[in-house]
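Missing here is one protein chain; the remaining ones are kept as they sit in the complex.
Then we have chain A:
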Amino acid sequence: MSDKPKVAVHKFASCDGCQLAFLNAGEALLSLAQQVELVHFAEAGPMNPEARVDIAFVEGSICTAHDEERIQAIRRNSQYLITIGACATAGGLQALRNLADGQQWLAEVYASPEYIDSLATSTPISHHVKVDHELWGCPVNGRQVMGAIRSLLHGAVPVVEQDKVCLECKRQLNVCVMVTKGEPCMGPVTRTGCGAICPSLGRDCYACYGPAENSNTEALGEAFRQLDVLPATIGRRFHFINSGVEPFTAAGQRWKRDE
């Protein structure tokens, strides 16, 4: 047995993309393997889902009764629990079903919906157990994941990134696509962390990092309307990736209603 801190990476309803933040980390991954013991990480090999760990990363949202049981066990076995990505942190794209009749969707999509045993909702991990730290993004990146581990390894509380994408966009000296091209950019209400990738490539932010602190979704929606964006389109922008979290849930519903 090694006395290195133990780390587990668990998965719920998700696309697996956030786990790539570990697998694509390159050199940092080698360094990570020296610093910690990866006891459970199905996508990378090690399998021991019931192990007691110092840090548990959780990807994915809670969508089934079995998920509900599993997350309780993971919480009991983990000293520090970190959600990674929009699914685990906000319910994910699949949280759209919270706003619709999920059973009806199932009936429309599957030939034998009776074989599908899922909850009516897709909910973030924090609705079920205490979460110690949340990493937003669809997907999260290596900088975020390694940053959180680094802080914990050295006894520091990981930094909460909560500013708007615009701050970083301006640091990158991007030209604002909303002001020059009238694009409905979500940067002014979206949490930083991605490095303002989309505006750096000349396109509008679509809010994959969820809401920033103190976000004025009302005023941004009104500004989009001034840019002649249709109400339903505005609603979909707020509900695209993070429909399961306020203030995006309410903002999206408001504009969809106004249609």
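Here, a contact is a pair of C-beta atoms (placed from the backbone, for glycine too) under 8 Å apart; a residue touches a chain by one contact, two chains touch by 3 or more; residues count from 1.
Criterion: contacts and distances are computed from a predicted model.
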Quick one: find the hidden chain's UniProt protein name among "Glutamate/aspartate import permease protein GltK", "Fatty-acyl-CoA synthase", "4Fe-4S dicluster protein" or "Menaquinol-cytochrome c reductase cytochrome b subunit".
"4Fe-4S dicluster protein"
Touching residue (missing chain; options A:L23, A:L99 or A:L153):
A:L153
Please pick, from A:H127, A:K170 or A:K256, the residue that touches the omitted chain in the full complex.
A:K170
Checked against the full complex, the residue among A:C63, A:I125, A:V140 or A:M178 that touches the missing chain is A:M178
Residues of chain A in contact with the chain that isn't shown?
28, 31-32, 34-35, 146, 149-150, 153-154, 159, 162-164, 166-167, 170-176, 178-182, 185, 187-189, 202, 213-216, 218-220, 222-223
